[in-house]
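Okay, here's the structure, questions in a sec.
With one protein chain withheld, the remaining protein chains of the complex are depicted in position.
A, B and C label the chains in the order they appear, each numbered from 1.
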Amino acid sequence: MGDRTKMERRLALAADRVARYERMVEIRAFEDRVQGLFAEGVVHGTTHTAQGQEAVAVGIAAVARPTDTVTCTYRGHGMGLALGMTPESILGEIMGREMGCIGGIAGSMHLVDKELGLLPTFAIIGAGIPVAAGAALTAQVKGTDDAAIGVFGDGASNIGAFHEGLNLAAIWKLPVVFVCENNQYGEYSRINLTTPIEDLADRAVSYGIPGIMVDGQDPDATVKAVSEALDRARSGEGPTLLEMKTYRYAGHSRADKAEYRPEGEFERWFQRDPINTFRARLESEGLLAEGQADEVDRQVAARIEAAMETVKASPPAGVDAMFRNIYAPV
Amino acid sequence: MGDRTKMERRLALAADRVARYERMVEIRAFEDRVQGLFAEGVVHGTTHTAQGQEAVAVGIAAVARPTDTVTCTYRGHGMGLALGMTPESILGEIMGREMGCIGGIAGSMHLVDKELGLLPTFAIIGAGIPVAAGAALTAQVKGTDDAAIGVFGDGASNIGAFHEGLNLAAIWKLPVVFVCENNQYGEYSRINLTTPIEDLADRAVSYGIPGIMVDGQDPDATVKAVSEALDRARSGEGPTLLEMKTYRYAGHSRADKAEYRPEGEFERWFQRDPINTFRARLESEGLLAEGQADEVDRQVAARIEAAMETVKASPPAGVDAMFRNIYAPV
Amino acid sequence: MARMRMNQAVAAALGDEMRQDPTVVVFGEDVAAAGGPFKTSDGLLEEFGPLRVRDTPISEMGFLGMAVGAAASGLRPVAEIMFIEFLGVALDQVVTEAAKFHFLSNGVFTCPMVVRASVGAGLGFGCQHSQTFENWLNNAPGLKMAVASGPQSAYGLMRSAIRDPNPVVVLEPRALYGGRGPVTRGEEGIIPLGEIARVREGDDVTIVTAGAMLRVAMAAAKSSDNWSAEVIDLQTLIPWDRDAVVSAVRRTGRLVIVEESPYTSGWGTEISAYVGSRLFGELKAPVLRVTCPDVPVPFGRELELRYMPNKEYVTDQIDQLMATGRVPEPWWVGEGSRV
Partner (left out) sequence: MARMRMNQAVAAALGDEMRQDPTVVVFGEDVAAAGGPFKTSDGLLEEFGPLRVRDTPISEMGFLGMAVGAAASGLRPVAEIMFIEFLGVALDQVVTEAAKFHFLSNGVFTCPMVVRASVGAGLGFGCQHSQTFENWLNNAPGLKMAVASGPQSAYGLMRSAIRDPNPVVVLEPRALYGGRGPVTRGEEGIIPLGEIARVREGDDVTIVTAGAMLRVAMAAAKSSDNWSAEVIDLQTLIPWDRDAVVSAVRRTGRLVIVEESPYTSGWGTEISAYVGSRLFGELKAPVLRVTCPDVPVPFGRELELRYMPNKEYVTDQIDQLMATGRVPEPWWVGEGSRV
């Protein structure tokens, strides 16, 4: 892995399934480490981690172009890493350091990287959905074949912005892919308590667009689904709703121990852990050699630890940062 | 007809199809007269009339109880009359008179009658939809078997409040019926320009509730559909979405001549005019005797003219009305 | 210099910018085929085509969100909110997303979007279609807000708003759409954001106003023999030109704000509080806010006219201020309402 640039990190995923595996391992390790940080109480505020959902982020990043636009939520570290952001720039933001992607002034819920196509992530449920459609509008008006990807949760599919965003994108046939990460929970509520249907992909009916259920635990499946939906988008056929069935291993945020989960649920999902399953597949296909996976684990851990040290040693955001970038100069 | 009280007017519709016919004629005549008023320029502001949609309003009023709650839009005169409001109380409001249902302080878009179950009508698209669900919540919590009916347009089915209101009602199995008056237009835009699907009833799929298409030009059909949906609601089976296919004869509001309509469209719909069709049916069934319909027309016209005279002769809202009812006394 | 109605001036500004800048797009409910419910985009669809001029479904949250995304990725969207009240279903995108977009991108993204909204009373639309609601927007650093007071200002402010790299809300008093006036088009017609217009010179009192109240304030100022009033059209409400207003008031010694909004916490409240404190000890009279009462906007021509400040009322209030050196009671105190 070493110290590749973020664009190298991004492009690595395109063709290389082993790189996708590595990135999933990185996300898992990063999120575990971040959770630890908060548990230690060294970081202010809150955080929302994405262990268990790695295959969704990697599936998107592997097929989207850097010139495509991605909107994402406060649960964004995994997506950021997948898209190519460095651990330092995310960790820096989480820890309020100048080297953070927003100068350390915004915290864990807000990540951004223009070169990688990531708009500032959204802490308001549903807000990023019509925004993704807006980026797709740009592509349509300018006549590029770029597309947009709007990522949001199962809970977000109940809010008005979801309905309005999908409807607008459908009627204008905008080049956008809506990815619903159905991780089974919105905060502390299981999806069935707040949502009267089983498969959120069915909501595509309301907009006359394809609604496709995807195994969100399988990076080959997520890559395929996103790739097909992006092709549809780029060729002018309009939006697609992808429901990625996945699972949130951690609690909703920093303090949540997820004690509301039915017994055995986590264990059942963990049997289909995206990392373990993918490793086994790559090993059986001969793409990962004996022992290579362990080596990846070690390298990743070292890389995260190094990032942690770098960030810890770096200066915090200064008071002056508060006054920067309020208005863009005319 | 004569001078029946509003409650008599309401109850008249329950069993008597001829009364429903008369009320439809009344609504048509009332709306035509109101349009004339605005064309003459004697009234301030704007108005939205409902010629062509009479069978929807009458269908609801015929089967809902006065203890049920109805939420409705700015296009509310027909619904108000159907529910039993007197022409005077509506005309008084339209013309800014003290005798108007809100004391003449609110104008054509806002009607109300608590005894008849009509909440203040909503001038913001979609706003009444979750409000209807809220009235249904009251019935559910109090354990009555009352229900609520939320009426809104085709255009409103694109706004977030629609999505959120139906979703909430569905997950809590609230006793509410959602009636979408699909009159083919939202303002000056034909529904196909803003809505990517043909049948709005299909949107029920998103909430796991029945979505039923109804011939909104046939009062027997609307009565039947609302009646079945109310039964469902009252027996605890939850909400229903009824899409009433109908047609707005007039323009969107006061000034609109509806020149954007495709040629022949009005004429095609007018062939299935709800009043004409229903009259023919009642005549063929022997419920309306020869010449009786014409007599109804005359009586209704006279009744509306009398109301007009009464209202014109009545005092306008005074300045003091501006300061009343801002806060309810503690 | 052509004479045109204010709605035509808006359409002219949109057209002129669209001609120069192919990234400007216009959308909203019935703005394309119908040319706008108030004809503020008449002719744009015909000239610029359906890719750049679009009718949206009724979904303000959706299409303002779309404006944010479009602005961030290279367009300059102008979205119409038909009546300012409808922003109540979409405020999040303006105040919590757009206003913070540049900040949240570490200064890398900009969000050059314009939200046009018609505002105000006077046309008999009743209490859910007649408000101004500047207060929804005036506590959101990152956002700009301007308000048109006639054809030229509608034209000039709109062009600046479209060029501005920040999200700008432009309020257009609905009652002014039909009013005609001369309009200078092109670069000379552009009015920079953040600057006042001194519309009238005067020595005894500075009237600060905006939007539809400009003509009321002007009428009052012209009609009085008792005092001579300078009249300032604030034009940009956020950020407002504090220095210009303070120095104007320092000269006359008196500040009167004429505003179409309920009394409590209208936009003029900030002007009053700021100037009152800054010029403490230098003023000859207390700052006076001439506003609407704290009630929902009534329907009915007479009541609506009564609701809004009018020439006679403004004149009378200033007469009293000059005579007594105290803030006079507003008219509605006699009607049983508190200030």
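For the reader, a short list of remarks on this structure follows.
Simple rule for what comes next: contacts are C-beta pairs under 8 Å (C-beta built on N, C-alpha and C of every residue); 3 or more make two chains touch, one makes a residue touch a chain.
Computed from a predicted structure; not experimentally measured.
Interface note: of C:A146, C:V231, C:L283 or C:M308, the residue touching the hidden chain in the full complex is C:L283. In the complete complex, the hidden chain is touched by one of C:F27, C:F48, C:F109 or C:F133, namely C:F133. Looking at A:A61, A:I105, A:L118 or A:A133, the residue that reaches the missing chain in the full complex is A:I105. In the complete complex, the residue from B:T46, B:T73, B:S108 or B:Q140 that touches the missing chain is B:Q140. Along subunit B, the points of touch with the absent chain fall at residues 69, 71, 101-103, 105-106, 110, 112, 114, 119-120, 122, 124, 127-142, 148, 160-161, 163-165, 167-168, 171-172, 324-330. Residues 61, 85-86, 88-89, 91-92, 95-96, 99-100, 103-104, 127-128, 133, 135-136, 138-139, 141-142, 238-239, 242, 261-262, 264-267, 269-270, 272-274, 276-278, 280-281, 283, 285-289, 294-296, 325-327, 338-339 of subunit C touch the missing chain (whole complex, contact as defined above). Interface residues of subunit A facing the missing partner chain: 43-46, 96, 104-110, 122-126, 155-156, 158-161, 186-189, 193-195, 260, 316-317, 319-323, 326.
One rule holds for everything that comes next: only the chains that are shown with their structure count from here on.
The chain with its Cα centre farthest from the Cα centre of subunit A is B.
Between subunit B and subunit C the centroid-to-centroid distance comes to 36 Å (mean Cα coordinates, whole Å).
Measuring from the averaged C-alpha position of subunit A to that of subunit B gives a distance of 46 Å.
Rounded to whole angstrom, the centroid-to-centroid distance between subunit A and subunit C, based on C-alpha atoms, equals 40 Å. Looking at subunit B, residues 158-161, 193-195 sit in touch with two or more other chains. Multi-chain contact residues of subunit C (touching two or more other chains) are listed as 56-57, 59, 61-62, 89.
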